[in-house]
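Following: one structure in structure tokens, then a few remarks.
With one protein chain withheld, the remaining protein chains of the complex are depicted in position.
Order of writing sets the labels: A, B and C. Residues in every chain begin at 1.
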Amino acid sequence: MTAILTVTGLCKRFGGLTATDNVSLEVKTGEIHALIGPNGAGKSTLINQLCGELAPDAGRIELGGREITHDSPEDRVHQGLGRTFQITSLLEDFTVRQNLGLAIQARAGGNLRIWDRVGARRSIWAEADRRLGESGLAARAGTPVADLSHGEKKQLELILALAGEPRLLLLDEPMAGLGHVESQQMIAGLNGLRGHVSMLLVEHDMDAVFALADRISVLVYGQLLMTGTAEEIRRDARVREAYLGGEEELC
Amino acid sequence: MTRLIFPALIFLSFLFLPVLADLLGESVLRTMGARIMIYAICAASLNLILGYGGMVSFGHAAFFGIGNYVVGILYHHYASGEPLWGLIPGSNQMLITLPAAMLVAGIAALIIGALSLRTSGVQFIMITLAFAQMLFFLFVSLKTYGGEDGIIVRRTNALFGLNMRDKTTVYYVILGVATLYFLALWRIVNSSFGAMLSGIRQNERRMAAMGISTYRYKLYGFVLAGMSAGLAGALMANMLRFASPDTMHWTKSGEFMIMVILGGVGSFLGPILGSAAFVTLETYLAGWTEHWPLVLGLILLIVVLGTRGGIKGLIDRLLGGRS
Amino acid sequence: MKRKTPWSLTGLATGALMALGGPALAEEPVKIGMITTLSGAVGYIGEDIRDAFQLAMDQNGGKLGGVPVELLVEDDGFKPGNGRQIAEKFMYDEDVKILTGIIFSNIAGATVPDVVDNGAIYISPNAAPSNMAGKECHENYFAVAWQNDALHEATGIAAKKMGYKNAFALAPNYQAGKDAIAGFKKGFGGEIVGELYTQLGQTDYSAEMAQIRAANPEVVFQFHPGGMGIAFLRQYQQAGLLGQIPMVLSEPATDAVILKAVGESAVGINGTAHWNWDFDNEASKTFVAAWKEKYGDRPITYYASQSYDTALLIASALKETGGVDDIDALRAALRKADFDSVRGPFEFGPNQHPVQNWYLVDIEMGEAGVPVTVTKELLVEGFGDSYSALCQM
Partner (left out) sequence: MTLLIIEQLLNGLQYGVMLFLLAAGLTLIFGIMGVINLAHGSLYMVGAFAGTWVATETGSFWIGVPAALAAAMLTGFAVEAVVVRRLYARDHLDQVLATFSLILIFNQLIVLIFGRAPIYTALPPAFSESVELIPGLFYPPYRLLIIAVGLLVALGLWGLINFTRIGMLVRAGSTNREMVRALGVDIRLLYTFVFGLGAMLAGLAGFMTGPILAVQVGMGEQILLATFVVVVIGGVGSIKGAFVAGIGLGVIDTCLRAFLPGLLRNLMPASEADALGLGISSMGIYLLMAVVLLIRPKGLFAVEG
């Protein structure tokens, strides 16, 4: 299996704090790769470097064999990188359908046109309706995003990211704040994407991680502790110590 | 169909305003109407970047003033017969001066926007203000063009052999241009680009995550808005037959912002309502009491503290629930 | 502290009349439209223009030249567009044939061409920009005060006459500032050892003070209207230059309101004037006495005198024509300038701008602890302006 994402020797410092300490990581094509670690381990910093919102001090990021270390966030999207946000980040004034339409429109291009009618771009709206129909949000198509529940917003985050037809999806805590039933739905949804799109999943919910991940990487104090299968992680003493030393429990 | 009623009503009021003015013997209504339309074009262009695009520009009068001066300067060279820089001949043809004003204002907006849009938030507000002030000081010191005294444009620009000395004719020319402008703006707002601009206002980070290079879109919007403001300024020079640096003073930028907010930020018809309200208030309050700034200040304060969404928001609420 | 003065009553009355809009008076009065600036830092000038005109009317029981008149006043808010709109309102809706009152050249530029093109008469009590004195002159446009350039040319003549050989000139970096220095140079003819332009609206002049001291000229000429001028004079004194290097000023920098705000910092400076409160002629004495009676110790500015003269000029014409129905007759009557001006000799040149005398004045400390201008000598007689040659009427 080839690697879709290869990270080599990535470093990021904030003043005296090393948030990302020489991290090397590989996500294989088609796999769901989870990234876990206690609070303050530098997961968000790492994600932000991967999607281009933060510039690393050193190291190299490759997507599908092409270097993207210094590309802008937009260019990375064009290279096939999609993402969801930990705190949902949507277009609050638009309806669900408009949000999705805009995401498809962004992928389709031709957006500096001022003399067309976006409502008349049929292919976009046909695709939007198809994607909504496949999701659980079809009934909420006309609802403004501001009126959605938290769970629905999380769902929409995922739908929007998928509308960009990414090769690799960065999922930043997709379960955060979800109830049990919603979590199960989200897990089922992500499971359904297995094989279609590679994923790097940052998550605190260990049930979800163990249910989904093909491989897991553990990040502690900015350093990559280990990468392995769920079973290997569970058994590893260093991982246990890192978690028991913190506030969180493994399992 | 119902949503067309309101714009149609506005158009018809402007269409019959001169007739009404003659009937009532209040010809000031015609002048007011013309000013309202011109300011509405400028406020609507500000609304495009501010209301639809989320860019709070405090220097929009710069482009209004540039349009104003393009007409003035072209007329100056037309009257003197000496080409500008020995190259560009002057003109008094509206079909030349209006596009020229839009072009020059657009180029200025491209330069100012390209630099300003590297910042955001308060810094963007201040840097746009700074550029407008620099232009203001530049024009105040231009001796050739009258400095702060401005340029007198002795005759309104010619158009299709119409009798442009007749104020009602000029009024209807302005109405024609304004109508075309708002139709065009309607298309822009509902275009692919319009959707992108609205998305950028709501959430720039999300747009970047969709692969949109927001800078390009914002700059494009800024240039379009600058061109429209230039158009408005050119019309103003034709109506007043005068161009002066006070059209680019920072308080003018403030007035355009007031019109947008008063009418309703991000609403298509808001700038027309806001401009109408502002011009009407200013005219009648000044006629009523010499302390009109006090009354105007109080009214504006109450509007901004007491209502959301300006006049358009108020009307929508009165008509029931639509926001 | 000066509080509200009785003009507010007349103001209210006019306002009420305008609101009613009807011909309420038995005898249809001649309407005179006054567009002036009452807003902002320069509002005091508009206030003087309005009140002095009203004073002239009140002295004659609401009549000018025996004809009942009604004064309509509106604030242009220091905006050219507003001035233009008010003019249209006056002309079309109120059928006003005589307009006056504008203080600033840029508002005049936007408003006056429209007024005269419509066959109404405009009589300027203050602003008189060069274009309207020359190429753009018009038979319906009269300037009562002076042509802008003449103000500074007279000051240049004063500096020359006082025997100064070199001068340092300062003005804000805008058109009027450049015109001021050009006008001064023209009248002065001596060496200019330093020429500095300041920013419009500048508040701190310390950098300029140091440069003046370094250049050590025989005399300083500066033109900073309004608040800028107050700041300049105070800082000139604080820098220890007052009394060291003499200064000559043009009229707009030495109006009575500014002198009151400047205080002792103005004492010892020379100015020029076309009218001063101490003029020894009947018209002026009547004016000053009437002002004192009505407004007490409120400073009496030359702006007020110009507006008062404007009212007297209109009175002289109305006396001859009896009304405004025949504009040609009215214009001809105005052109004669057959009235006793508060400044003494007065006539119109071919471009309908004044030909008049200019005087040298000293600024001395007055009795009330407020500096006053004291007339010293006649500088130049029958002085017009250089633009009249360009005017073809």
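The definition used in the following text is that a contact is a pair of C-beta atoms (placed from the backbone, for glycine too) under 8 Å apart; a residue touches a chain by one contact, two chains touch by 3 or more.
Computed from a predicted structure; not experimentally measured.
**Student:** So there's a chain missing from this view; which of the remaining chains does it actually touch?
**Tutor:** Across all of the complex, the chain we cannot see touches B, C.
**Student:** For the chain not shown, which residue from C:N118, C:N166 or C:Q211 touches it across the whole complex?
**Tutor:** The single option touching the absent chain is C:Q211.
**Student:** Which of these, B:I152, B:V265 or B:V279, touches the one chain of the complex that we don't see?
**Tutor:** Once the missing chain is taken into account, the touching residue is B:V265.
**Student:** Looking beyond the chains shown, say which of C:K79, C:H152 or C:K260 touches the absent one.
**Tutor:** C:K260
**Student:** Give the residue, chosen from C:L55, C:I121 or C:L200, that touches the chain omitted from the document.
**Tutor:** C:L200
**Student:** Which residue, C:M162, C:A239, C:M365 or C:L390, contacts the hidden chain when the whole complex is considered?
**Tutor:** Result: among the candidates, C:A239 touches the missing chain.
**Student:** Given the full complex, what residues of chain C touch the hidden partner chain?
**Tutor:** 1-4, 38, 40-41, 43-44, 47, 173, 195-201, 203-204, 206-208, 210-211, 214, 226-228, 230-231, 234-235, 238-240, 257-258, 260-263, 299
**Student:** State which residues belonging to chain B touch the missing partner chain.
**Tutor:** Residues touching the hidden chain, for chain B, are 50, 56, 58, 115, 118-123, 125-127, 129-131, 133-134, 137-138, 141, 250, 254, 257-258, 260-262, 265, 291, 293-294, 296-298, 300-301, 304-305.
Operating definition for what follows: only the chains that are shown with their structure count from here on.
**Student:** Quick one: label the inter-chain contact graph as line, ring, star, complete or other.
**Tutor:** Drawn as a graph, the chains make an open path, so a line.
**Student:** Of the chains shown, whose Cα mean is nearest the mean of all protein Cα atoms?
**Tutor:** Chain nearest the overall C-alpha centroid, as shown: B.
**Student:** I'd like the Å distance between the centres of chain A and chain C, where a centre is the mean of that chain's Cα atoms.
**Tutor:** Averaging C-alpha atoms per chain gives centres 73 Å apart.
**Student:** Taking each chain's centre as its mean C-alpha position, how far apart are chain B and chain C in Å?
**Tutor:** For chain B versus chain C, the centre distance works out to 35 Å.
**Student:** Enumerate the residues of chain A that touch no fewer than two other chains.
**Tutor:** Residue numbers touching two or more other chains: none in chain A.
**Student:** For chain C, give me the residues that contact two or more of the other chains.
**Tutor:** Touching at least two other chains: none.
**Student:** List the residues on chain B that touch chain C in their complex, please.
**Tutor:** 25-28, 31-32, 35, 137, 140-141, 143, 146-152, 154, 236, 240-242, 244, 246, 282-283, 286-290, 292-293
**Student:** Considering the complex alone, what residue numbers of chain B touch chain A?
**Tutor:** 187-188, 190-196, 198-199, 202-203, 205-213, 216-217, 220, 224
**Student:** State the interface residues of chain C toward chain B in the complex, per the touch definition above.
**Tutor:** Residues 11, 15, 18-19, 38-39, 73-75, 77-82, 84-86, 88-89, 92-93, 105-106, 109-110, 113-114, 129, 131, 136, 173-176, 178, 199-200 of chain C touch chain B in their complex.
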